[in-house]
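A short worksheet on the structure shown next.
Excluded from the complex is one protein chain; the other protein chains are retained at their positions.
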Amino acid sequence: MPRIVVQAYEGRTLDQKRHLVRGITDAVVDAYAVSPETVTVVIEEIRDDHTAKAGVLRSDRNAGAASGGPGERRTSA
Amino acid sequence: MPRIVVQAYEGRTLDQKRHLVRGITDAVVDAYAVSPETVTVVIEEIRDDHTAKAGVLRSDRNAGAASGGPGERRTSA
Amino acid sequence: MPRIVVQAYEGRTLDQKRHLVRGITDAVVDAYAVSPETVTVVIEEIRDDHTAKAGVLRSDRNAGAASGGPGERRTSA
Amino acid sequence: MPRIVVQAYEGRTLDQKRHLVRGITDAVVDAYAVSPETVTVVIEEIRDDHTAKAGVLRSDRNAGAASGGPGERRTSA
Amino acid sequence: MPRIVVQAYEGRTLDQKRHLVRGITDAVVDAYAVSPETVTVVIEEIRDDHTAKAGVLRSDRNAGAASGGPGERRTSA
Partner (left out) sequence: MPRIVVQAYEGRTLDQKRHLVRGITDAVVDAYAVSPETVTVVIEEIRDDHTAKAGVLRSDRNAGAASGGPGERRTSA
């Protein structure tokens, strides 16, 4: 410990993940004054058909946006 | 999303937590190219009598170290 | 937030998941008086060989039930 | 199973929680066609000084809003 | 890693927790052939008014049982 769990949508490259775990580890070491060896990071990827906002699956929301549905806004987080 | 959960021992100051959430958010924004507004950080503090390593509660391990028990090593992560 | 995580066995259809996230979101909006836009639902599916009850993996329990093993009861939750 | 974990800010009444667990359970029973007895709901409350958005702890963000800080918006989710 | 998280109702003694983390660690070491030093156990206690089964908070269920409500059964898990 500390252990940091990152929950994010699928679709990042391996290089982005390398970048992510390095940056988070540095941030934890800096703020909490611990040795890097004690910091574990775990990435959990969440499928688009397994998460919903406002009651609509992200996979359905994106499908709507792709087909030009009104009022749909694609967020990339 | 992304949502970042930090699991750590108790005992950090409010300023350390401020520092932590700022640093982690910057790291995620930088690596994943998302807007800061999409990044949520949650801190979960774990009590010393609710975590164990090698089968020994951290509260017992630290008590042993404080009393000069042999082979006990206090880790501050 | 609120964020709702649903942990369930595999095997639901996409329509069941659509139904689920809509119903849960409505329930949260109704009870907590929040805007639907603030409610995130995440589904986590658990494999039959990755969960156990009474010390027996669900995959083994179901195999026993299928072959007519005594005292085995298949639960569909 | 299913097991539903609700992560939300502190500050709900006991009646709101009663309402919440009843509504979520009904939604799960309805969508997944399971018996109510198989549905477990767990509420996890998150302290205002243990969660951040855009790198700012919610406790600091709310303090800014209370004192009339510019651009601060109090969200009640 | 491995990391083992135990989610249980409140109300265990410190000795029960000592017993628990020792037993779980031994079980993981035995099954997965890892060194005890690599095994972390974390206990998460869940309040009676923060968990529900069949849509009823455990605190309400137990109150019903205590007052002789019909069909209420106190489970001690």
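Odds and ends about this structure:
Should a chain be cited, it is by its letter among A, B, C, D and E, assigned in written order, with residues numbered from 1 in that chain.
Heads up, the rule we're going with is that a residue touches a chain if its C-beta (ideal position, glycine included) is under 8 Å from a C-beta of that chain, and two chains touch if they have at least 3 such contacts.
Since this is a predicted model, take the numbers as computed values, not measurements.
The missing chain, though absent from the view, touches A, C, D, E when the full complex is examined. In the full complex, subunit D contacts the hidden chain through residues 1, 3, 40. Mapped onto subunit C, contacts with the missing chain fall at residues 7, 46, 49-57, 60.
Taking the whole complex into account, subunit E touches the unshown chain at residues 1-9, 12, 16-17, 19-20, 23-24, 26-28, 30-35, 38-39, 46, 51, 75-77.
In this text, only the chains that are shown with their structure count from here on.
Set side by side, the interfaces A-B and D-E show unequal numbers of C-beta pairs in contact, with more at A-B.
Chain centres here are Cα means. That of subunit A falls 19 Å from that of subunit B.
With each centre defined as the average position of its C-alpha atoms, the distance from subunit D to subunit E rounds to 22 Å. Residue positions of subunit B touching 2 or more other chains, listed in rising order: 1, 3, 7, 17, 24, 26, 39-40, 46, 51.
Taken together, the touching pairs give a contact graph of some other shape, not a line, ring, star or complete one. Those chain pairs judged to touch are A-B, A-C, A-E, B-C, B-D, B-E, C-D, D-E.
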